[in-house]
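Just one protein chain is left out here, and the rest sit where they should.
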Amino acid sequence: MKVDLTIAGGKVATPSCIFEADVYVKDGKVLAVGKVDGVTADREIDADGLLVMPGAVDGHVHMMDPGHTDREEFNTGTAAAAVGGATTVIEHHRTEPPVLNAKLFKEKVDYCGPKAVVDFSFMGGAVPDNLNELKGMWDAGAVAFKTFTCALHGVIPMPPGNLRELFKTLATFDGTTLIHAEDDSVLRVNEQLLRASGRKDYMTVAEWRSEDAEMVAIMTAVHLAGQTGARAIFAHVSLPDSLYLIQEAKAEGIQVFAESCPQYMYMSHKDLVEKGPWLKFAPAVRSAEAAEQMWVELEMGNIDMICTDHCPFPKEEKAAGIDDIWEAPYGIPGIDTTMRLMLNGVNQGKVSMERLVRVMCENPARLYGLYPRKGCLLPGADADILLLDMNAKDTISNDDIVSKCGWTPYDGMEAQGKVAMTILRGTVVAENGRPVGEPGYGEFVPRLGAE
Amino acid sequence: MKVDLTIAGGKVATPSCIFEADVYVKDGKVLAVGKVDGVTADREIDADGLLVMPGAVDGHVHMMDPGHTDREEFNTGTAAAAVGGATTVIEHHRTEPPVLNAKLFKEKVDYCGPKAVVDFSFMGGAVPDNLNELKGMWDAGAVAFKTFTCALHGVIPMPPGNLRELFKTLATFDGTTLIHAEDDSVLRVNEQLLRASGRKDYMTVAEWRSEDAEMVAIMTAVHLAGQTGARAIFAHVSLPDSLYLIQEAKAEGIQVFAESCPQYMYMSHKDLVEKGPWLKFAPAVRSAEAAEQMWVELEMGNIDMICTDHCPFPKEEKAAGIDDIWEAPYGIPGIDTTMRLMLNGVNQGKVSMERLVRVMCENPARLYGLYPRKGCLLPGADADILLLDMNAKDTISNDDIVSKCGWTPYDGMEAQGKVAMTILRGTVVAENGRPVGEPGYGEFVPRLGAE
Amino acid sequence: MKVDLTIAGGKVATPSCIFEADVYVKDGKVLAVGKVDGVTADREIDADGLLVMPGAVDGHVHMMDPGHTDREEFNTGTAAAAVGGATTVIEHHRTEPPVLNAKLFKEKVDYCGPKAVVDFSFMGGAVPDNLNELKGMWDAGAVAFKTFTCALHGVIPMPPGNLRELFKTLATFDGTTLIHAEDDSVLRVNEQLLRASGRKDYMTVAEWRSEDAEMVAIMTAVHLAGQTGARAIFAHVSLPDSLYLIQEAKAEGIQVFAESCPQYMYMSHKDLVEKGPWLKFAPAVRSAEAAEQMWVELEMGNIDMICTDHCPFPKEEKAAGIDDIWEAPYGIPGIDTTMRLMLNGVNQGKVSMERLVRVMCENPARLYGLYPRKGCLLPGADADILLLDMNAKDTISNDDIVSKCGWTPYDGMEAQGKVAMTILRGTVVAENGRPVGEPGYGEFVPRLGAE
Partner (left out) sequence: MKVDLTIAGGKVATPSCIFEADVYVKDGKVLAVGKVDGVTADREIDADGLLVMPGAVDGHVHMMDPGHTDREEFNTGTAAAAVGGATTVIEHHRTEPPVLNAKLFKEKVDYCGPKAVVDFSFMGGAVPDNLNELKGMWDAGAVAFKTFTCALHGVIPMPPGNLRELFKTLATFDGTTLIHAEDDSVLRVNEQLLRASGRKDYMTVAEWRSEDAEMVAIMTAVHLAGQTGARAIFAHVSLPDSLYLIQEAKAEGIQVFAESCPQYMYMSHKDLVEKGPWLKFAPAVRSAEAAEQMWVELEMGNIDMICTDHCPFPKEEKAAGIDDIWEAPYGIPGIDTTMRLMLNGVNQGKVSMERLVRVMCENPARLYGLYPRKGCLLPGADADILLLDMNAKDTISNDDIVSKCGWTPYDGMEAQGKVAMTILRGTVVAENGRPVGEPGYGEFVPRLGAE
């Protein structure tokens, strides 16, 4: 038969195993996976020597658009996603206005659509006084609701009492929340003390976003999730001890999950001391021992998903913190580099390729209700495909960053393993580190089952 | 030899065992315990058939004076203490002004002294902005610092971040805190929801002060105590599950302790539904199963001290809640009745007499730095002595209440076991349920080791 | 192109999701999964309205042959497997001689090959004095080593000390053990007491194989597995409490896993009381509450694999226990019925189809080193395929049993969901409940990676 696209001769990586197979694509969908003679294709891509994996679903990005287009725009950010290997991005918060009801949700969908280089979904925001808006956003296709236990970026925080009500509300429609879990009061007191002491050095960040802030917030939320039966994902978990709290609760049937990011595996206090504002983000980096253990936890299955927490700022905004760390905003870019860093981890033997596909594709797609349209290469799935050159060794460089911010904290680091090509619904959207897709090709992907 | 007082022919109850012995008192102190022929006494009290125990140290009372003398006065309250069997009361909060520094602490000592019928100590208050005043109060004799995790009675609450700083401050001088542990946000959200729903019925109290409020606050504080090495006592713990959190932490060397009160053993939801404002206090009563299990935990050693949380209001103030439970203030009187209720528990076989002496005398005296001056009958200790008639069966009645409030939620309940006589430093201050001591005889007892 | 076989029009069930796709088979392997026009096939099977799942890997069967061919033969047992939906069976123990070294292992392979209707692997046996034989069996293709903590069927048990040595031996070559975990001394004492009391009634079985026997053995083995780093699977776990021990250890990185069987979900004490010898097996059935909770644990992910523990005896042997339960042997047949029972569970909403594929196909294949040759329908895998009619309602009947024993404890029970057809490496080996494969078609499948 005639198909639109064949990815031929590669090895397909799934959460279960890696096997030799071609991937046949028609009408933007995976038609078949295997080896069938006599199939012709409009385009045949030679994947010999390459790994073929599903496009990543990045469950945690901040594209800053609308509202802060000096930092990133939806087209630049999604172009960077394409290069970085994420064929679906899920955005939440840090755009203006915040998405707190169905009307705003739909307006944002409409606004972003024409700029999207890759497919996208949104979370709604959950704040103390919009709980009755959540079902409307859910029905409009929101994949989950982002909430904060601490004040950050002007978001109204959810202390335990409000969190419990959020959980109860979610339980009525089997909804999901992604929680930025740091205890607000611990952070606030840390800040007061550090400011009072006149501290401006780079370690200030780690002392401000202290480990106990994360532990206290997660411990509390896990308890309340257990009481209410809600499903909660903890964003950017930074500590092995926090992971244990989450995984032990799972054994008792509590629906809690852990997201983490490469910065908690690659970076530690000594990097912060060196790089200061370029590594200022929340939660902060931890000890080198904790960072190394995070790789072990990942392979052990104690981290459910790896996302980027892409939160870009122009160099100028970050540079404001060089002499006074307080002046730099929280957040680093990550969408260009996360997959490279994780592939490098595979090459270093720290994590298996199969585990990577699970935590970067299947699990986020599944937990956010996009599976099996996204997150896999099963027949009928969107033909979102990455070709990986696992042998390519190269130096990560600011010059190659596609995100509007134009820099990365990993500048100068050598890494092995690259995304050679990114295909979205059968169409190549990035190749050799450069985006080739068109803004507007990316589509809104509602939570499956919505409306 | 000649002594001032001999308590002859009774059985002495200690935390270890009960044995036949006379108690010889001279100059207000225990001179000897045993059986010595030839000792004459100015006064010999026949304790034949009676138990002799150390005067109770009530670590949790609110005498309302100065500030709210319509509710209680220091003389009426301490007279009730004498009748109830507490020879030392430790007050904290609910007086005006609050005791937040050494100057106010000393002023309160001076103010209360002339009115005191029994001996007394004070806790200072710990709020977010007076942590640098704590050492001054500690040196002035404060036995601990009372703090609240939730807003109550106008006290500024301590969320986890501030609690941690309190703990760190205490660790510098090996100080102690007594924590009213209910999560502020959980309570606040409960209140909002209950008010919004128009609820005015009596069970509103239990839903407002929900179990998760207590669990979350204790879980968090235990974790932070472990991190900082501080010593923390949890006030009026109402739930077996909370006790487990505390006791398991102890096995790991964390210095946490549990106070409870008879209302969490005798009263449950069905009583609240019946009595409404007369049982409105915080934390609230729990299920009948939990209340029964509290007795088991007590005997098992999982409750470190029993106090009264005496918090009296005139009938009129409480009666305001009869039609609208919101209108009643939080708090019930307890100082007249707590010992009777616990002796009744001994008679019912729910707790041993030895355990009672430990949790009502030795442990509070020890944890609050008054031991062995208070809390025991060892030679050299203050001769604070109770004579107990364990066989006396009687009905608890509002008519017998010495507290200025003039009522008790146990009115009409039959109980077996009474304080026949209360002796403070060798002088009888109550007898047959009536106070006979003079205001001003009571002395301030600073924490041993202070100044 | 031309293929050997196409399964067309069905829905393919995987551990991740269910999707519409054809399965193309050539040379006994899955060639492709998807929808490709223009592929012709020697045989096209219409799967419209049917589910298509990988053949089950039954990790726990006792075919009794050689040694006890009056009970089962390898051809009758594997024919029953074909009908029941297991395309690979893994046998261990209860044949004569026991397989305790590589020579015996290979002899058994040679002996069973000509009789095999489905593919097969073997475990070796691990006993105290053959630990130095394990590596030889491992290299010969053994997928794991079966061991017993208790005496049963004449096997020499492994108390904790020997178990630890087994674990240490396994750790040297990353081997796996399947443990029958019941504490030998607890069973022995139970037996002594029950015999001494003259008990012969049916509940005797449950009291003999008491819950504490299982808990103690698992607790101990989990601890030792953690100390040694070995990988251990617990056979036929019967209790939710045992599962918690295993799953909590997993969160700490200990490599322990749980196998269970449908008899611990469908059967409980009341069935034992009724059916006596026909439900005599070890461990015994538990309470109805525990059985119901096992379904919850299964769906929650706390059971890693479902096997049959097929252990057939002729009716006469079992009937010996009708008047004296001691006289019946331990074991029940299961290979005909397990898949039906689990499909019935899917229809009842107790477990998802995806979970079932995971615990009956992927997980056993993976844990026993047969994946991805077995246990999935990925391209390149053996074309071991089941067609399921999920709507077929029927009564389980002794008349339909293919196992030589000719009976099932589920006789008379109505169940919904059946295996309509079983395909092994592209060849139909069972259809409509009857075996159609030839003895000798089944092949020995060594552990992948073995010589």
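Chains: A, B and C, in written order; residue numbering restarts at 1 for each.
Here is the rule we use: contacts are C-beta pairs under 8 Å (C-beta built on N, C-alpha and C of every residue); 3 or more make two chains touch, one makes a residue touch a chain.
Just so we're clear, the structure is a prediction, and the values are computed from it rather than from any experiment.
Colleague: Of the chains that are displayed, which are in contact with the missing one across the whole complex?
Modeller: B, C
Colleague: Of the residues listed, B:31, B:80 or B:187, which one is in contact with the missing chain?
Modeller: Touches the omitted chain: B:31.
Colleague: Looking at C:159, C:229, C:329 or C:433, which residue reaches the missing chain?
Modeller: Within the whole complex, the residue contacting the unshown chain is C:159.
Colleague: Which of these, C:106, C:223, C:275 or C:350, touches the one chain of the complex that we don't see?
Modeller: C:223
Colleague: In the complete complex, which positions of chain C touch the hidden chain?
Modeller: So the residues of chain C touching the missing chain come out as 159-162, 164-165, 183-190, 193, 212-213, 215-216, 219-220, 223-224, 227.
Colleague: Considering the whole complex rather than only what is displayed, give the residues of chain B touching the chain that is not shown.
Modeller: 1, 3, 12, 14-17, 19-22, 24, 30-39, 244, 247-248, 250-253, 296, 300, 302, 362, 366, 371-372, 376, 378-381
In this section, only the chains that are shown with their structure count from here on.
Colleague: More than half overlap in residue numbers between the two sides of the chain A-chain B interface, or less? Answer same or different.
Modeller: Same residues, largely: of all residue numbers at this interface, over half are found in both copies.
Colleague: Would you mind reporting the rotation angle for the C-alpha fit of chain A onto chain C, rounded to the nearest 5 degrees?
Modeller: 180
Colleague: In angstrom, rounded to a whole number, how far apart do the mean CA points of chain A and chain C lie?
Modeller: Centres of chain A and chain C (C-alpha means) sit 39 Å apart.
Colleague: If you average the CA atoms of chain A and of chain B, how far apart do the two points sit, in angstrom?
Modeller: The separation of the two C-alpha centroids amounts to 53 Å.
Colleague: List, in ascending order, every residue of chain C touching at least 2 other chains.
Modeller: In chain C, nothing touches at least two other chains.
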